[in-house]
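With one protein chain held back, the other chains of the complex are shown just where they sit.
Letters A and B name the chains as they come in the text, with residue numbers starting at 1 for each one.
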Amino acid sequence: MNSIPLVHFLYLAAMLFGVGVFGVLARKNAISVLMGIELMLNAVNINFLAFARYWNWNSLTGPVFVVFVITIAAAEAAVALAIIISIYRHLRTANVDDAHYLRG
Amino acid sequence: MIETVLFYILAAALIGFGLMVITRTNPIASAMAMVGAFAGLAGLYAMLNARFLSIIQILVYAGGIMVLVIFVIMLLNLEPEDLQRMRAKGFVVLLALIGVGAAIVSPMLFCVIPNKDWANGSVSPEFGSMASVGAKMFADHLFPFEILSLVLLTAVVGALVLAKRKL
Partner (left out) sequence: MLEQYGYVLVFLLAGIFFILMAFITGWVFSPNGLLGLRYKYKKEILEDTYECGVETQGTSWFRFNISFYLYALLFVIFDIETVFLYPWAVSFKKLGVFGFVEMVVFIAILLVGFAYAWKKEALKWE
């Protein structure tokens, strides 16, 4: 019934992960960096669901784990955005290169 | 046949929106492209028979997290001119990463995975439904579920402490 091979889903997830990594490395705006991280998390979710669907669909651990990942992503986004707001208050910028007080 | 076409449309939309997320200088445009990417992901999850998760994807990501991100973009009032174009060094690092990653992953993709006997056709209608995911989660993964409430509590308290002007 499902004619798409598993490998295609894995390729798609790898491409999305690469796009996310590139966003994290190349962008200077902290919010765009956060969005790159979200893309990477979603690429991982595709892998979880693809393996759950094709490999062992009796166990359902994959979907449950994706629910957990989404929850952690929400908590992470909330805290990261609060940190960005805090940095903006002190330094008047959301540029990740300008926030280097801890660089030593 | 129609499934294959649908998959490639969704995959192209997803990668296209993902590229838009990281190439737009206006952060609002990035966030909107991100919402499109989440819609594409929800479609892919539905194709993988994970109906519950495709709804969750829209409900939580597009409806919750992106609202939070857009509010913060509005709050910081980052005008498009403030943002610099991406660094050229990033491309070099990216190419290096892709090279190393492809070297590690491709033996697995080309040799191991196609040779395994994947359960390609038959999937139980219960797979990915709300009831089955819930039964699995509350029976076998009880402890992680309860810990998640602590994670969310920490997130609320931490975000409030960081973001609120006067406590």
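Here is the rule we go by: a contact is a pair of C-beta atoms (placed from the backbone, for glycine too) under 8 Å apart; a residue touches a chain by one contact, two chains touch by 3 or more.
A quick note: this is a predicted structure, and the numbers were derived from the prediction, not measured.
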Considering the complete complex, of B:Ile22, B:Val35, B:Ala50 or B:Met137, the missing chain is touched by B:Met137
By the document's definition of touch, the residue of B:Ala12, B:Val67, B:Val92 or B:Val105 touching the omitted chain is B:Val67
Missing-chain contacts on chain A, rising order, are 1, 67, 70-71, 74, 77-78, 81-82, 85
Had the left-out chain been drawn, it would touch chain B at residues 2-3, 6, 46, 49, 52, 56, 59-60, 63-65, 67-68, 71-72, 74-75, 77, 79, 130-131, 133-135, 137-139, 142, 145-146, 148-150, 152-153, 155-157, 159-160, 163-165, 167
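Assume only the chains that are shown with their structure count from here on.
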Taking each chain's centre as the mean of its CA atoms, chain A sits from chain B at a distance in Å of 6
Per the touch rule, the chain B residues reaching chain A in their complex are 1, 3-4, 7, 11, 14-15, 18-19, 21-22, 27, 30-31, 34, 37-38, 41, 44-45, 47-50, 52-53, 56-57, 60-61, 64-65, 68-69, 72-73, 75-76, 78, 83-84, 86-87, 90-91, 93-94, 97-98, 101, 105, 109, 113-114, 118-124, 127-128, 132-133, 136-137, 140-141, 144, 148, 151-152, 154-156, 158-160, 162-163
The chain A residues in contact with chain B across the complex are 1-12, 14-16, 18-23, 25-29, 31-32, 34-36, 38-39, 42, 45-46, 49-50, 52-61, 63-64, 66-68, 70-79, 81-86, 88, 94-95
